[in-house]
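Below you'll find the structure, written out as structure tokens, and then a few comments.
Every protein chain of the complex appears in place save one, which is left out.
Labels run A, B and C following the written order; every chain starts at residue 1.
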Amino acid sequence: MAKVAMLGAGFIGDFYTYSLHGLRSRDQVHVIYSRDESRGKAFAKKHGIPKWTTSMKEAVNDPQVELVVIGLPNNLHLEAVLLAAAARKPVLCTKPLGRNATEAFKMLEAVEKAGIMNGYLEDLVYTPKTLKAIEAVRAGTLGQVTWVRSRETHPGPHSDWFWTKEISGGGVLLDMGCHCIEIGRSYIGKDIRPVEVISVADTLVKPIDAEDNALGWVRFENGAIGQFEVSWIFRGGMDLRDEVMGTEGTLWINNFLRTGFEMFTAGGKKGYVAEKAETEKGWIFPVGDEVAELGYYNMFADMFRSFEKKSAPVETFYDGYVVNEIMDACYRSAKSKKWEPVKLKEWRGKEKADPISEVREYDKDHIFVKEERMPDGRIKIILKNKKTGKISQLEKKK
Amino acid sequence: MAKVAMLGAGFIGDFYTYSLHGLRSRDQVHVIYSRDESRGKAFAKKHGIPKWTTSMKEAVNDPQVELVVIGLPNNLHLEAVLLAAAARKPVLCTKPLGRNATEAFKMLEAVEKAGIMNGYLEDLVYTPKTLKAIEAVRAGTLGQVTWVRSRETHPGPHSDWFWTKEISGGGVLLDMGCHCIEIGRSYIGKDIRPVEVISVADTLVKPIDAEDNALGWVRFENGAIGQFEVSWIFRGGMDLRDEVMGTEGTLWINNFLRTGFEMFTAGGKKGYVAEKAETEKGWIFPVGDEVAELGYYNMFADMFRSFEKKSAPVETFYDGYVVNEIMDACYRSAKSKKWEPVKLKEWRGKEKADPISEVREYDKDHIFVKEERMPDGRIKIILKNKKTGKISQLEKKK
Amino acid sequence: MAKVAMLGAGFIGDFYTYSLHGLRSRDQVHVIYSRDESRGKAFAKKHGIPKWTTSMKEAVNDPQVELVVIGLPNNLHLEAVLLAAAARKPVLCTKPLGRNATEAFKMLEAVEKAGIMNGYLEDLVYTPKTLKAIEAVRAGTLGQVTWVRSRETHPGPHSDWFWTKEISGGGVLLDMGCHCIEIGRSYIGKDIRPVEVISVADTLVKPIDAEDNALGWVRFENGAIGQFEVSWIFRGGMDLRDEVMGTEGTLWINNFLRTGFEMFTAGGKKGYVAEKAETEKGWIFPVGDEVAELGYYNMFADMFRSFEKKSAPVETFYDGYVVNEIMDACYRSAKSKKWEPVKLKEWRGKEKADPISEVREYDKDHIFVKEERMPDGRIKIILKNKKTGKISQLEKKK
Partner (left out) sequence: MAKVAMLGAGFIGDFYTYSLHGLRSRDQVHVIYSRDESRGKAFAKKHGIPKWTTSMKEAVNDPQVELVVIGLPNNLHLEAVLLAAAARKPVLCTKPLGRNATEAFKMLEAVEKAGIMNGYLEDLVYTPKTLKAIEAVRAGTLGQVTWVRSRETHPGPHSDWFWTKEISGGGVLLDMGCHCIEIGRSYIGKDIRPVEVISVADTLVKPIDAEDNALGWVRFENGAIGQFEVSWIFRGGMDLRDEVMGTEGTLWINNFLRTGFEMFTAGGKKGYVAEKAETEKGWIFPVGDEVAELGYYNMFADMFRSFEKKSAPVETFYDGYVVNEIMDACYRSAKSKKWEPVKLKEWRGKEKADPISEVREYDKDHIFVKEERMPDGRIKIILKNKKTGKISQLEKKK
């Protein structure tokens, strides 16, 4: 059982607290911090939390609090982390870690200097499907991963601060690109160095300073590419999909909009359907349990087990920092219109990664290219001559 | 926190214990009963359970045990329930409750006489999707429910006892029909009386005495029909689908084979893919977290909350008894080839249910039948004259 | 090239004519019959048809007409067929063939006595997916077919005459059950005798005399079951799905509502989306080319090729007659609440069908029951002792 200080009483604090108190959980939020007293009080009442406070420091330093969870707007992450580090209390921080890599690196240094357990709350790496998929990929089910597409799009965030660049630090690239980039790393290998990026970051239709639509490719040292697609102008709900290509297989995950739950209603029940759902009538596509499907249960289970075992969770502040550096490179690329290097102050993965490669010999003179069955039943085999390099084809009846 | 005696160290006991110990659960299995000592010991070691025993009575009567969970073959449910009742300990029993309604009624009487909390472990009513869907249906999203199709089919059970009629009490109708019937009741209304059934129960290809394939319709007092389709000869994995038709809407749930997780592998990782998966190569369709998707987490959360609050869970022994009576009627119908009445010894729902009905007036002379847009843009409206009963049609341009 | 008399200028005549004139077709409607002159004239103009008439006889007997296509309300099929037979012109008739088996048998006798080519326009057996699926089933891809589910449901037909029992001959069972029953026959084998049926036919919510909802099981001589589900009270569009279970495989076809085409629109383009679509906003699911997807192109291609080659098409009046007899038995069953025999005046299929059967020997003492991989990697094999009949299980590590 862990006693938690929850910093932030907004949407994300709410979701986190539901998760922490959900099912038969043994953990408990002990104190809620909100700068607005009435809001903190209401939050405490709603969730059965014993204490509330308008002082972040008081929350962190509460003697019963064992672990600090940060669910605050981006501009307050650094301050909160420094408080936890000062109090030498384990700390879990929501995504993105910093508004930029400079902030993120300060947080990383602070927690590591203090020697405290630290967790980066990147929930989408922990969805039940993603966990099982990553396990399958690591076990070789897909061969070598060559490309990952991670997509998160919806019609825009629910709180004003997201749309205000000074507070959030950026637009949709920062807000949701961080998910997709870490999903890409997780499939390709977190020990493979991200080398360079190219990105598009446009403000297409929203009346804001930051970008409302962004695309990017992150190239890894072994040649694999992590592609992200993020948008605040998508229509139709929240689209959370990942696709992985490997030399031996393929993986498609839909985390939200098409999960085997389809409902048509002519009348339209008035009420909440799902996060970012845009309709209450016609065909709608809820998920079973949002908290579970978005990875919160598994994420906190990993974090709290790590806390208890004094080990590192799957996602640490170092991961958050790497993601911030990649995003900084994306913002540079969107301006320079060129591939920009990812400049990591510190690299903790493999020094050198082997390039993707898969050469299959066919016979002593030929390399295998491919085989296919034609509509008329013939099998065609394409070969390359080792010496001449010439491509030729064979046919065989089956 | 609840301390549990788990009766049964087979497949279902294993799944139950994983669920009870999963995520951040505060509950714990305290003692495992298996008639085979080495198996019980291995089970205890695997799950970190302090005690094991080959005496069912000892397990139930262990002074630290607060709650008994029955995960035994069908022929042992009654004995186990009687032990729990004698010890006046709350008891949760796996499905089906009895091998027939007579056994089930004895169990119901025993727990109610003893005044103990009792839960019927019908997990498929608790899948995250089903819970949300039932909530939507109760809120009127689909209007009045007219028909439910619940389908559970797979290539057959994993333990010998299922295939032995004296132990199991029956074939696939009993083994999986119980799920589908209770799903039907849950959508149509557990307070609406199931009146009569017609059923097919065939032994198509398996070399067994019991049926390996069954179909049935349960007619409820208000005219709604709960249709079940169960099979031990399905090929392709485990198919768990529910469909609900209502006067205002439609609902389709796929709990297992198509949930937004698709994987192709050319090589074939050797290993467990999913319950009843039949392939390790080609396209495969895992679920994220089986324990979660099959409803175990939510089922036990409801059961243990009820235990703590001394309230009734969603699924009680009474529900298990009703389901057994419906299945007994199905077996009679499969023989008589006629609709057979459901003979409930006791009915705790509505005395009288209103028939499904939806009359919409169009104007003072006409009842509305339907409206449709044609390919050329015209709108056609079908009406019925209140006096003459004559059907006519109107057209309007839109 | 074939010159056609089209009888009927309603919805179905329109669809048929689109199909006959579609793509690069060499066939042509030469004359359109409609009892309403202005409607016939407008139809002729719209489709570029040279002649129109209010006399059915004149249309049939037009000297240039080589082939008659009947797209009339059910009560006029017999009259039209008799005219074609009198003129000794090949005739194609829309579904259902008759309002009942008596009418259908008269039509069958008439065309066979006249010695004319006859085709039953059962389009759903000709959808591109169904054609390929039937071919796969016949080639043994699924082993022996044990069960077919065919479902056609939508919110009700578009013309007044469907709702008027004297004209249509019945409700949804007749209107759409005919599709599902013939789909079942096509998968199970049109040479296997349909033996008996049980059916439900209810008027649940529409203010009509005929049934608006029906379910049925058709049992074939070899033990296979063709299940149909038809409804005029479905909400959400037009649901056309077929499922086939075989001893070696499974088949799922969705012909209309989920075919890989998904569109969300916030604004709502005003216009025709798809047959029976119920919404113009939110998520909608069009098909690519309705005429193609519903089987019209392939159906007419088969019919006209048969006409040219003077051979029998896939669907003949005899098939239409068999379907009518099965439906008559369903109506009897809905009343008697018992399995009713299918009383065919004439059977042209196999005299005796072998029962479904699949016995696999495991070793000299045992019959194989099943094999499954468990989550922990063990393989379990279930066996039956040939002599004792006892079921037992083996485990092996893989």
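As a working rule, a contact is a pair of C-beta atoms (placed from the backbone, for glycine too) under 8 Å apart; a residue touches a chain by one contact, two chains touch by 3 or more.
Treat the numbers as computed from the prediction; the structure is a model and nothing was measured.
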* **Contacts of the hidden chain among displayed chains** => A, B, C
* Which of A:His158, A:Arg305 or A:Lys345 touches the chain that is not shown? -> A:His158
* Quick one: say which of C:Phe43, C:Phe234 or C:Phe304 touches the chain that got left out. => C:Phe304
* Asked: From the list A:Trp147, A:Phe256 or A:Phe307, which touches the chain that is not on show?
  -> A:Trp147
* Structure fact -> Across C:Ala136, C:Ile167, C:Val195 or C:Ile381, the one contacting the chain not displayed is C:Ala136
* Asked: Which parts of chain B are in contact with the chain that was left out?
  -> 235-237, 264-266, 278-279, 281-285
* Asked: Residue-wise, where is chain A in contact with the chain that is not depicted?
  -> 11, 14, 142-144, 146-147, 149, 153, 155-156, 158-161, 163-164, 198, 200, 202, 204-209, 213, 215, 217, 219, 223, 225, 227, 229, 231, 233-236, 239, 245-250, 270-273, 275-277, 337-339, 356-359, 367, 369-370, 372-377, 380, 382, 384, 389-393, 398
* Structure fact -> Residues of chain C touching the missing chain are 1, 23-27, 127-129, 131-133, 136, 139-143, 248-255, 258-267, 269, 271, 286-289, 292-293, 297-298, 300-301, 304
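Here is the rule we use: only the chains that are shown with their structure count from here on.
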* Make each chain a node and each touching pair an edge, then name the shape: line, ring, star, complete, other. => complete
* If you list every residue number at the chain A and chain B contact, are more than half found on both copies (same) or fewer than half (different)? -> same
* **Gap in Å, rounded to a whole number, between the CA centres of chain C and chain B** => 33
* Asked: What is the distance, in whole Å, between the centres of chain A and chain C, each centre taken as the mean of its C-alpha atoms?
  -> 48
* Structure fact -> Per the C-alpha means, the centres of chain A and chain B lie apart by a whole-Å value of 35
* Asked: Among the residues of chain B, which ones contact at least 2 other chains?
  -> 142-143, 248-250, 271
